[in-house]
Structure formats: C-alpha cells, structure tokens
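What follows is a single structure, written as structure tokens, with notes after it.
Missing here is one protein chain; the remaining ones are kept as they sit in the complex.
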Amino acid sequence: MSKEYAILPCNGLDKLAGYVTREIALRLAEETGSEIICPTFYRVSDARYNKVASEKPLLVIDGCGTRCAGKLAAEKGLKITEKINVTDESKKFGIKIGSGLRMGEDEFKLAEMIASDLLREDAIPPAGQDSKSAVIMPESLEYEIYQKDKFIFRLPKAGFYFNENDCWAYVSGNKARIGVTDYVQKSLSDIMFFTPPEVGSEIEQFGEAGSIESGKAVFEIICPVSGVVTAVNEKLLDYPEYINDNPYEQGWIAELELTNFESDKEMLLQFEDYFKIMKKKVDEYHV
Amino acid sequence: MSKQVNIIPCSGIGKVHGLLAREIALRLVNEICSEEAKTECLGYIVTEDQEIADRIKASKCITIDGCPKMCAAKSVANVGGTIAEEVRIVDILKGYRGIKTGTATALNDDGWNIVDEAAEKLAIRVREIYGEE
Partner (left out) sequence: MATVKIGVISCSGEDCLGGTISRLATRKMMEEVRPGDAVTLCLPLFIAGGEEERGFAEAHPTITVDGCSKWCAKRATERLSGKVSDAVQVEDIIGSEAARGSILSTRQLRPEHLEMVDKVTEEIKKKFDLIVEEFAEQAMTIKLC
C-alpha cells in the first residue's frame, strides 16, 4: 500500500546528516508520490506549502539535535504525524555518519535503511489519527482554571468524567479516551517514562491502566471506566512530556471499548464536583 | 587558534534539572574541557546587549536545558547563536531511571555521579566541535 506524505526535511548543509536527510526525502517521494516541502522556501512564504502540509500526514526529518525542521513545523503550527532524527537513527542502525560533506557508501546505506523502515505498512498512521485511535474529540476544549501561586491548573468544563484518583474519561459512543488531570502532571513535574496498558487487555473500573513516571514518583493510572483497551498513545513512548504540555489533548493515555459504562458513571464525577476536589488537593499539596 | 565552544545551561531555579544542567556545564568548562569550552550566563544573553550577542554568535553553542521548555536553546537562537547540539537533562535522566538526584538547591551523591558521567560524554562532542572550528 502506498502512503503519501508531506515531507519536511531540514536543510542541513554543514553536516553530512543533512545530506542523508535529503536522500531519505527523495527516496520516499519516489516510492510514494509524496511531496517534499522546501524548508527554506517555506520559511519565507507560506502560500505554496500550507495546503499540502495540512492535507497530508506530515513527516519531519531532522539531521541533528538542532531540529530545524521540527522547529519550523512548530512555528507554522503544523500537526506532525511522525518525526525522525537521522543522528538518532544512525545509532539505532549502527551506522556511523562520516565527518565530511560528501555522501559515501555508509550514508547511502543508512538513507536506504531509514526510508525502508518508514515505508513499512504499520510505520506511519494516516493523517489526523494516532495508531488505531477511534474516539472523536472536540476541536477545542474550554477550560476552567484554578491558580495557586504561579501554578495554573486547568480542567475541561464539558464532556469529561473524572475519578477521585485524578484520571479522566471522555466518552464517545461506545468508546472512551482516558488520561490524567493537570493536578497529576504538575505534581509529577517532568514526566520521563510511560508504561502503557496492553492493547487488547480488559480493565475493570478503577483497575490499573499503565503508569507514568517522573524523577519524583511513579503514578499508576487508575482507569475511570471498564473496558477493553483498543489503542494507546504511542507518541508518549518517545515524548512523554506531551502529558505535561496538555494532558487532555496530545497527552491522552489510552482508548477503551466500554463494557459497563451505564453502571461505571454512577461512580464518576463531573466537572463541578471534581473541580472542588482538585482545588482542595492543590491547596493542601505544595507543588 | 580554535574558538572555544559556548556551553549555555538553562540554570532553571525551580527544579533539580536546572541545577543538573548548571553543574554539568561548570564541570565541563572548569575541569574537563577548560581549554575547549566556556560558559556564558543565560540571564545576560537574554538582555540582548550587543556585547554578549557578539560573543554568542562568534562560536558554536551547546545548550543544556533542564526541561522540555528549552529556555536556553530558545534564548540562544533568539540572539542569533548557532546551536551545534541541544542537550536535554530529561533525556539524560532517562538512562538513570528510578534514581533521585537531590533538590533544586543541592544535588545528592547520585546527582553528582550523573553530572560527572554526563559531562564526560558531552566532552567528546565538545572536542569534536572545537576541532571543527
């Protein structure tokens, strides 16, 4: 199956990794009919690429730790479907990138291996969706805010259910998406590890649905609903900090097919009640 | 003569990560790579005074950020610095799972071990960049 992407490579000319990036982009474009976005042109003019960047899944390819392409995507407000870093990939594949500025056998081999890896059937999910994600979330959420000292705690006002273990569920049809609240992510500080629940596993209400860990503590995610896990937010495996950025949107944890929601919801709180509980916890705990 | 690499830590005061960033930078510039590297004060960089902007632009930079907010990287890029490497403490700490490193005021023994090991690893990159100049 052929997948078409919008590919945004970095423009690295001062390191060989930048040339490898270009080679990967070219190979993918040839194999899949994807469109390559010229980062230099895109920086000075939006018009040419905005449409393709929003319509196709966006693949960002950076050569090194400066992450120019990733930063450009962020500046343009683009939703990144997948991103890779050639320097990290070279370590993964055990191929050292040379120090000159001309591609050699090793660099071409690395480009080929990375491109093949990306073209695997299950490598990149379709546009607008995470792997097997099915819950349709609202376009934007309205939050109520509670502030203590300099810390801001947000809570979505509509559509969410909460348990007293500071986890939330958003129900859509017979599915639910779950996550943790701002109280949890602020208390933990920088989250570094995500252990997801197993896809296919059945979880009872208040059973454990994976865990998240920071330098301060490990937090077990207490599932607000009963169901079978159908998807996990795989992006958190590489970027657990998404939970700190926004635990209700890009930092969601997992999705479940519900098995007993009519009964489960009797034990759950809605916004008004949980907001009071959250404020009390915030006041009592010096974050 | 090669130009010294600028090592810019975020030095965030709110979390232990900021202290780790700071101490790694100091270990590098004061001890391991005292010839190849120097540090510049992030607080001064963001005043955007011409003197410091010129010093930042004159050499390649390695930024060391305590958290994903990336304050050092953003601020150095803002004054026109060239960042050869962005280091994140959270990425370093992923290799030391479960280890407590101290507080934002003082590191414990484990924290200092991490500083020493991370500084030794980063020194390799510092020397690479120094050699390229």
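The first chain written gets the first letter, and so on, giving A and B; residue counts start at 1 in each chain.
Going forward, a residue touches a chain if its C-beta (ideal position, glycine included) is under 8 Å from a C-beta of that chain, and two chains touch if they have at least 3 such contacts.
On a predicted model such as this, the values are computed, not experimentally measured, just so you know.
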For the chain not shown, which residue from B:5, B:42 or B:56 touches it across the whole complex? B:42
Tell me which residue among A:151, A:193, A:239 or A:271 touches the hidden chain in the full complex. A:151
I need the residue numbers on subunit A that touch the omitted chain, in ascending order. 147, 149-152, 286
Against the chain that's been left off, what residues of subunit B make contact? List them. 9-14, 18-19, 22-23, 25-27, 30, 39-44, 46-47, 69-72, 74-75, 104-107, 112
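What we mean here is this: only the chains that are shown with their structure count from here on.
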Averaging over Cα atoms per chain, report the distance between subunit A and subunit B in Å. 27
What residues on subunit A touch subunit B, complex-wise? 64-67, 189-190, 192-193, 213, 215, 241, 244-245
The residues of subunit B that touch subunit A in their complex are 15-17, 67-68, 83-87, 90, 93-94, 97, 100-101
